[in-house]
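We show some of the complex, not the whole, and keep each chain where it was.
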């Protein structure tokens, strides 16, 4: 597998730097006959687009998606789908004064050590701009999953100390924070204002769920559904932690509390988050992730330059105070890629054995 | 990639059910010339072996490893290494009374739905017994990593509410809990006694670290070092969460606090856990995982049988009250597999560009 390819059977390969001429992806292994067009993909892209509201970076990126192959007369053909977004706003001058400086907490230090050179135009491949292609590919996966009765949804459930206490999923896409608790919107707004004033940033917690999964998805012992989901989510920029179901809370639970009991009417709880032994139970698949506060802040910090000399850094570019906000659409996309891939893998090995149990409602 | 293979260049493929004749593995892609013998592997296997002490299951498994190929005159040859452990204690009669019953919180329900049949002999492939082969393969990886100056270590840092407050790594392997805080050993002992009396189980938190890594390991954008590590750790039985560095704590951190500042003498902190942008920084690589309390407990629970009828289940077999204890060696092994795989990948693409920076101590 190559580093820029995700998935086994539904495979997404991406390219493109933040300040190069274009981003692109090839989606291979997509079944034929799925209704897909540019508008469908664009809708998902717009959810992660910067400049949508005052809480995120003010860079304008049109992110206009083009489908270059693999779709004919409005349906996928089964051949690889080529996707392209041309970069229209590539102001690289913003970065010129940090050309030789490693920003603390930023990937420029590690990229320079890995590849032996420096792309100083603003993150290059390490920029979150790369995730646009994940969202585009995820939109195709979601179109197929929808036909199978499977839906994906996500929300930001915590920003800094502000944690959602209500889960009103219906309103999530109506507020700029993708937050499920409308009573906290003012507090979130206040926090962002404070951060902008301070030139600082903050972490966030995102929750993603898949509903309508059949039991039986996941390929033990290594390609478990939860293991592949953990990789998918951890591969998103700034993610530092992944919970499945109750996640870290299980450390303090007893077995008698944690196990999800079953009755002829179904499971009585979902501490497991929809996965047992790495295989879906048919309950909702639930994961949460932590996104670190971005290191691109205006507060001066100690660092070194590429000669190893001591210096101070201040990041002046246009950056999000909370990158978690835009991560909701990305996390949904990655979950969609994982679920679709496992649907195809299950179909390959077990034919259409993917059935719900009549005895378990 | 197949479901039972882990790694891209250093690849481990395993087979074997808990109550079948044998477990085995093939380790492919191992460089030639590494000193490896059965004793070296056996030492790691003994660390996860059940029956070592009174806190873990009383099943006796000799777990005697045999090397069947790939090692000649005490060194690896570069050809695939065949590994075998014959199962000597396969008492499957213990399981006969739950033959038709799905145990809540257990993989028997999902395996039955995935494969369309039931292996009622005691977990089959979903048993933690499978992890013996991960530990064996991990021992080979650790032998190679040691030659590169890289070491891996692990500890149980929390069991139920009992959390390590000191980190005395030297004593970790001297106590039956692999716990780094000797002042908590009595409390842990008491908790296990209570659980045995109650017939219940408890969760745990494990920490693993790799020291001596070069900067530059990891293959963005999908095969990041932390993403591959998250998958590796989440693929271990009972794991429900993964933290890298500060993990979920980053949600409440500000950027000015989280970023690890640099000086000519090195990093001033390691909130990142040794990874930036999915690539190693050269600092210690740090991860923590949560293991759920095992569902094999003596307390009766509601469930259904394979006809979907309501019934009650009590697990009578010999099981660990805390599966986290034995997971320390497994987590170390998985981290070793990931790090070695990424060392080889870096070498493939960048030759011997893997260097430490003279300017950063």
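As written, the chains take the letters A and B, and residue 1 is the first residue of each chain.
Methods note: a residue touches a chain if its C-beta (ideal position, glycine included) is under 8 Å from a C-beta of that chain, and two chains touch if they have at least 3 such contacts.
All values reported here derive from a predicted model rather than from experimental measurement.
Student: May I ask how many copies the whole complex comprises, since the file places only 2 of them?
Tutor: 4
Please note the rule applied: only the chains that are shown with their structure count from here on.
Student: Please work out the Cα centroid separation of subunit A and subunit B, and write it as a whole number of Å.
Tutor: Whole-Å distance between the two chain centres: 26.
Student: Sort out for me which residues of subunit B touch subunit A in the complex.
Tutor: 1-6, 8, 14, 102, 104-107, 109-111, 113-116, 125-126, 130, 158-161, 195, 200-205, 214-224, 226-235, 237, 240-264, 268, 271-273, 275-282, 290-297, 299, 301-304, 307-310, 345-346, 350, 353, 355, 357-360
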